[in-house]
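Shown next, in C-alpha cells, is the structure this report addresses.
Here the complex is missing a single protein chain, while all its other protein chains stay put.
And now, chain A:
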C-alpha cells in the first residue's frame, strides 16, 4: 500500500522522489506489489472520438492544402492555433456557398469607421489563415463583389442571414445572370434555423443572360443553371472537350484530398477548443437577448 502511494507520488512530481522510492523499495519485498496492475493502469481503453463527422464541411479551412510540395506540418499546426485564437475574438459562423451573409469590416473612410456588406457567398477558397470568401450583391444597379479573408483582423463581425446551400460549389455564373438573382436587401433580418436541422438546399435554377459570358458555362457541368439555349455546335464542342475518365482517376482524387486518418488527427486536435468557443458564444448570446419595446 505504501509503495503504491509512493508510486503515485513519483508520477506527480519530477525527478527527485524517484531516488527515494528506489531506496525504499529495496527494503520492501517485491512480492507485495502485484506486477499486473501497472500494465493494466497504463493501457487505456480506446475512447470513442467525440468529433462529429460533418466537421470537414463546417470547418473546411482547417484542412491543409493537399498539394504535397507545399505541405509543412509545423506551419499548418501553427496556423491552426492562430485560427483558433482569432475565433476566440470574433464569431465565425458556419456558412456555405449560397449562404446570404453580412460582413462588417473596418473602413477608415466611412463616417462610422465601419462598412457593412450584405451579399450571397459565391465562392469559398483557400485554407488555413488564407481562407477567403466572396460576397456578391447588386448595389444601385451595379453588381458588386467583396472578397474577404476569413481571418482578417479588420473584420469586425460576420453574420449569417440565411443559412442555405446551392446546387453548385461555386456560383460564379451569377455574374452572367440578370441582376435579380443576386440582389439582396441590405436591411435583411437574420433567419434562424432550429439547431441540429439539416442545411436546406436552395434549388433555384438560374437563367443566364444571352452570350457573351465570362466563361463557357456549357462546358462546366453546372447543376444550378437552367437551359442555356445555345446553338447545337456549342454542346458538340463541349462534349468533345469533356473528360469523363477523370472521375475514375483514383490517384488524381487522392492527390486532391486529405486522407481520413489525417483529417481525424487534425479535428481531434482542434475540435475541443472550437467546441469550447461555440459554447461560450451561446452563453453570451443568451445573456444579451434584449427585446425592443414596442409603442402601442
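Please note the rule applied: a contact is a pair of C-beta atoms (placed from the backbone, for glycine too) under 8 Å apart; a residue touches a chain by one contact, two chains touch by 3 or more; residues count from 1.
Operating definition for what follows: contacts and distances are computed from a predicted model.
Asker: Pick from "Large ribosomal subunit protein bL17m", "2Fe-2S ferredoxin-type domain-containing protein", "DNA sliding clamp PCNA" or "Vacuolar protein-sorting-associated protein 25" the UniProt protein name of the chain that isn't shown here.
Answerer: "Large ribosomal subunit protein bL17m"
Asker: Can you list where chain A touches the absent chain?
Answerer: For chain A, the residues touching the absent chain are 56-57, 60-61, 63-69, 124-127, 130-131, 243, 245-246, 248-263.
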